[in-house]
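Everything on this sheet refers to the single structure shown next.
A single protein chain has been omitted; all remaining protein chains appear in their positions.
Chain naming follows the written order as A and B, and within any one chain the residues start at number 1.
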Amino acid sequence: MIQEHEVICTICPLACRIKLTAEGEKIINITGHGCPRGEDYAIQEFKCPMRVLTTTIRTTDGNQPLISVRSSKLIPKKLLRECVSFLAGEKVNPPIKVNDVVIKNILNTEADIIATQNLPYDQ
Amino acid sequence: MGFGVTKSTHSFIHAGLPEPGAPLINKLVLEGNAMFGQLTSELDVPFTRIGKLFVVKKKNEVEILKKKKEDAEAAGVPGVRIVNSKELRAMEPNLTKEAVAALFTPTTGLVSPWELVIALSENAIENKVEFMLNAKVTGISVPRDHTFVINTTRGSVTSKFLINAAGLFADDIAKMVGEDDFSMVPVKQERSILDERVTDLVNHLVRSPITGDFVSPTKKELKAKKSNVIIGYTSEKIEDKNDVSTSREGFQRVFNFAKRMFPAFSTKDVITSFAGLVPLNTRTNDYIIEASKKVPGFINAILGGSGVGASPAMAKLIAEILADCGLKLVPKQDFNPYRKGIPDFRELPDDQKEALITENPQYAHVVCRCETVTEGEIVEAIRRGARTLDGIKFRTKAGMGRCQGGFCTPRVVQILARELGVPVTKITKREDNSQLLLFKNKGGERQNEIARS
Partner (left out) sequence: MKSQEVDLVVIGAGPAGLAAAIKAKERGVEDIIVIERAEQLGGLLHQCIHTGFGLQYYKEDLTGPEYGHRFIKKLKNLKIKYLLKTMVIDISSDKKIIAINPEEGLLRLHSKALILAMGCRERSRGSIAIPGTRPAGIFTAGTAQRFINVEGFIPGKEIVILGSGDIGMIMARRLTLEGATVKAIVEILPYVGGLIRNEVQCVHDFNIPLFLEHTVTEIHGLDRVEAVTIAKVDKDRNPTPKTEKKIKCDTLLLSVGLIPENELSLKAGVELDSVTNGPIVHETMETSVPGIFACGNVVQVHDLVDDVTIEGELAGASAADYILGKVTPLEKKIHIKAGECIRYVVPQIISAQRDVNLHMRVLNPDRNVTVRVGKDLLERRFPIVKPSEMVKITLPLARLRMLKEGKKELTVTCGGNEDDTRT
């Protein structure tokens, strides 16, 4: 069955509205993109939308109960909530520096969870 | 205490311009006004006589002012006079050019009623009065020996004399002893407060003698460099005693009046709005301050509009009524009329600020940046009984400024939790079910919720 999908490209402020026609999983046509980057983006969005995960993780430090973290690379959008759920059960100990890996290869995504703040904050 | 009707407005301590058919109101407001200076000075509560201007815009309305002046002079209200447009312009430079005349009552004052109630209660406690809070009265029985048994949600109390000062709910209390010839009806008032930056907009309470709408400063002391402006009106009677909601129509009316009177007013300057209720009784147009004829020892002390100003005089009257009822009153030898409030850090001169900080470094940690309220004041407020965000707000003004708690709320919540020894999630805005933050995230509770969903 042929279906049309609309993808709003977020790569540049033009925000092209890209129309992707597909039959099942096979892409038949892509129009509306203003550049090749947009085309790649639309294909990825159709196949498996990817996102950066940014969240917080608990610490064992009473004065700084959370530190902020991010995924080291894009992870599948459909796994975002599960990752947050998983991280809710984790706690990290000081000392931690920005860019330290706190969870390696979260849920087999090949992305690590890295710290974006120091623990303790003032180092 | 004072968190019902009392806290919901600024109180004008009226000069006592007489109203027809309300002899008790007229007498008590006039007497109370004269007592207010000493009372507030002893209690360390800010009070200023800002003076009131009843402003009219039409030449034929000047007659109304003249009549009011006559009645006021006959009643003994001090200093009342008619102000012509030239003097009016000097007194209120920002007032509309359409104003033709005004009636000026110099003794009209202004107080924050919650500050007064907090001060009165602290002073009462100091003088050994017992308070039972969170005690809702569920029933009153009058056994044969004329001793009241008052049942509450926190136990029973017995007493020979009972003063009904339940205001908006005074009818419920009166019914419990069989007095049911009146009801209490709420009248809603809506108010808006302007940013401190508009501090020079108005100098006195400026009011319409016809509609009652007004614009007024909230503080006008010599050393206070800042003052908010409050604008407001009073509506008709409403049904629901718990309805303190604001309305679009209310805003429009308040804003329109302010704009007509003060063309420089802009809605951009409004930082918050709220509504409060004035309790009126259905039996008379007057207060009900009397010993019950049916039930010996039961005394109704029901005020209404202008009640705060009347209260000191009313208290004297109640004492006389109690004596008439047979209560032997002997002046207390060690009565302490003085009470010192929480230091107002922002208003202190620099050397006193430094002295306070040396004594207690918590006074050097500013928590509310809009009103410059320090941790020292907040901790002192908690020591004196504040347990909620609103409790801190009304005792220290933290959260009353232009950002309305945006910056200080997280910090005040942490201080409350720390001082009271309770989890942050238990801190409320004002008791009951007004919990501020519902969950601690990533704790066991939240994990289970996510797992279940």
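Structural remarks
Note that a residue touches a chain if its C-beta (ideal position, glycine included) is under 8 Å from a C-beta of that chain, and two chains touch if they have at least 3 such contacts.
Note that the structure is a prediction, hence the values are computed from the model and not measured.
With respect to the full assembly, the chain omitted from this view is in touch with A, B. If you put the hidden chain back, the residue from B:76, B:93, B:178 or B:410 that touches it is B:410. Listed residues A:27, A:43 or A:66: the one in touch with the omitted chain is A:66. Although one chain is not drawn, its touching partners on subunit A can still be listed: residues 8, 10, 13-15, 49, 51-52, 54-56, 58, 65-66, 68-70, 77, 80-81, 84, 98, 116-118, 121-122. Residues of subunit B that touch the chain left out of view are 192-193, 197, 242, 244-248, 250-251, 267-268, 270-274, 346, 350, 353-354, 357-358, 361-362, 364-366, 369-370, 372, 389, 402-407, 409-410, 414, 424-425, 428-430, 432-442, 446, 449-450, 453.
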